[in-house]
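For this depiction, one protein chain was excluded, whereas all remaining protein chains were kept in their positions.
Chain lettering (A, B and C) follows the sequence in which the chains are written, and residue indices restart at 1 in each chain.
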Amino acid sequence: MRKAIAVIFLGIIGYYLLATFFNIPFGIARVLDGVGFKYLAMGVPDTGAANVVTSIVVNFRGFDTLGEVTVLFLAATGMGALLHHREPMKRSRQNASIIVKAGARILFPLIIILGAYVFVHGHLTPGGGFQGGAIIASGFLLMFMSYRSYHVNHVVISRVESLAGSTFVIIGLFGLVYGHSFLANVLPLGTVNTLFSAGVIPLIYIAVGFKVGSELTGLLDTMLKTVK
Amino acid sequence: MIYYVAAFSLILIGAYAVLVKKNMIKIVLGLSLIDSGVNILLVALGYINGKTAPIFSNPSLKAEGMVDPVPQALVLTAIVIGVAVTALALTIVIRLHDHHKTLDISKIRELKW
Amino acid sequence: MDILLIILTVILIVAAVMTIRKKDLVAAVISSSVVSLIASIYFYLLQAPDVALTEAAIGVGLSTIIFMITIRRTRRMEE
Partner (left out) sequence: MYFDPVLMIALPLFAAFLIPLLGRVSKEIPKYVPVVMIGFNLYESIMMLPHSMVKPIIVIIAAWKPPLGINLTIGALGNVLALIISLVGFVVAIYNVRFVQKEPTEKYHMLYMLMVAGATGMVLTGDLFNLFVFLEITSISSYALTAFIRDRNGAEAAFKYLLIGSLSSTFVLLGIALIYGTTGTLNMADIAEKIQHVDSKITIVALILLVTGFGVESEMFPLNGWAPDAYSQAPTAIGAAFGGIVVKAGVYALARLIYTIFNFQGVFFFILIMGVITLLIAEMSAIRQKQLKRMLAFSSIGQMGLVLIALGLATVRGVEGGLFQMFNHAMIKPLLFLSAGYLVYYSGSKDISDLDGMGRKKPLLSFFFAFGAFAIMGLPPLSGFWSKFIIISETIRGGFVVVAALALFGSVIEAVYYLRVVGRLYFKQPNESEKTKYVHASAILAMSVLALVVLFAGLFPDMVMSYLKPAATELVDKTAYIKAVLTAGL
């Protein structure tokens, strides 16, 4: 009964939504004066970042990204608060086999370097702080899985997290002081498609990378600690 | 067009799970299916036939030949927010399981729904 | 090309249905990571490599892990 009602209800909603969205034709440039095309035209000359998505995420709509970092931070904080003081359980997790352990040892630094590469080159190639941070966290996950005794130091993690987050805001405040608006790009833009270009964009993305990496690592560690 | 259909299938299947399923992990899975659906829809809205990704990786690329980058930037934000909500939801699920020793939401309802 | 897209979409929908049908939660989570994986391929096809990379790292990788940890911490079967 409940299922039937749900199906009918969803059917009606789905029909109307789909009918509405079919009015917006797929694959055609619809709004020619939209902000998207302005970003494409201005992105490279005005921000110096070859990757226009990055220049939107970090510069044009950088304020959203600050909010987004905060959302992740909130989730990590909330999880820490909710799982607080669970007595650390005896870990009966098995150590992985020797091959996995050896493999993890070799892979771990490579994964970290890959993550760092992704967020340092965020303004040139696909990727950036969020992707790089997630890759770094998965490197730590590999170590958690392979070695039962592997621990990350929580003090270090929370310091990295704090410093990276406040660096983001401080870069923004620099913009406010020297460029008259929060998050303004006050550094020289440099030559497009080189590592040292796009002013503050790579700096912000590196801060985001550290923040996301440490947050996700901390989040995984918090959750894994509760597993018997 | 097929992207729209795929996106809406995900949204509806996810919403069905949220409305009908009793298992809390299934409900959270439903939420993440909905998220994926909305993300596909947003990116599909920015796609333009025959145009390339909005990255000027070599000088021959022209702004006229690129897809709309804004939906992509928005979806980046939406994905991160989605994983944050999922993680928090699962933490609450863990707490509820600690208290009630069940994942079945219909057995938990002590408050009036 | 279109054939590939249709096949992908069919797999996507089947995986989504399996996500909510499977009684074994581990199987359900793996199906949902297939959904994320195909979403990631979609993003690549839609000329959004940034989003594809994010979905692959976060959707396929991290959230699957978080679900797995939760299942391990609670219970595996849907009662």
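General observations
Note that contacts are C-beta pairs under 8 Å (C-beta built on N, C-alpha and C of every residue); 3 or more make two chains touch, one makes a residue touch a chain.
Bear in mind that the values here come from a model prediction, so they are computed numbers and not experimental data.
The chain we do not see here touches A, B in the full complex. When the omitted chain is restored, the residue from A:A184, A:I206 or A:L220 that touches it is A:A184.
One chain of the complex is left out; on chain A, the residues touching it are 16-17, 20-21, 23-24, 30-36, 38-39, 42, 59-64, 66-68, 70-71, 73-75, 77-82, 84-85, 155, 158-159, 161-163, 165-166, 168-170, 172-173, 175-176, 179-185.
For chain B, the residues touching the absent chain in the complete assembly are 11, 15, 18, 24, 27, 31, 34-35, 38, 41-42, 45, 70-71, 74, 77-78, 81, 84-85, 88-89, 92-93, 95-96, 99-100, 105, 108-113.
Here is the rule we use: only the chains that are shown with their structure count from here on.
The chain pair with the larger count of C-beta pairs in contact, out of A-B and A-C, is A-B. Between chain A and chain B, the centres computed from C-alpha atoms are 16 Å apart.
Per-chain Cα centroids separate chain A from chain C by 19 Å.
The residues of chain C that reach two or more other chains are 48-50, 54, 58, 62, 66, 70, 73, listed in rising order. The set of chain A residues touching two or more other chains comprises 51, 53, 126, 130, 219, 223, 226.
Residue ranges on chain C touching chain A, taken from their complex, read 48-50, 52-54, 57-58, 61-62, 65-66, 69-70, 72-73. Chain C contributes residues 5-6, 9, 12-13, 16-17, 19-20, 25, 28-29, 32, 35-36, 39, 42-43, 46-51, 54-55, 58-59, 62-63, 66-67, 70-71, 73-75, 78-79 to its touches with chain B in the complex. For chain B in complex with chain C, the residues that touch the partner chain are 2-3, 5-6, 9-10, 13-14, 16-17, 21, 23, 25-26, 28-30, 32-33, 36, 39-40, 43-44, 46-47, 51-55, 66-67, 72, 75-76, 79-80, 83, 86-87, 90, 93-94, 97, 102-104.
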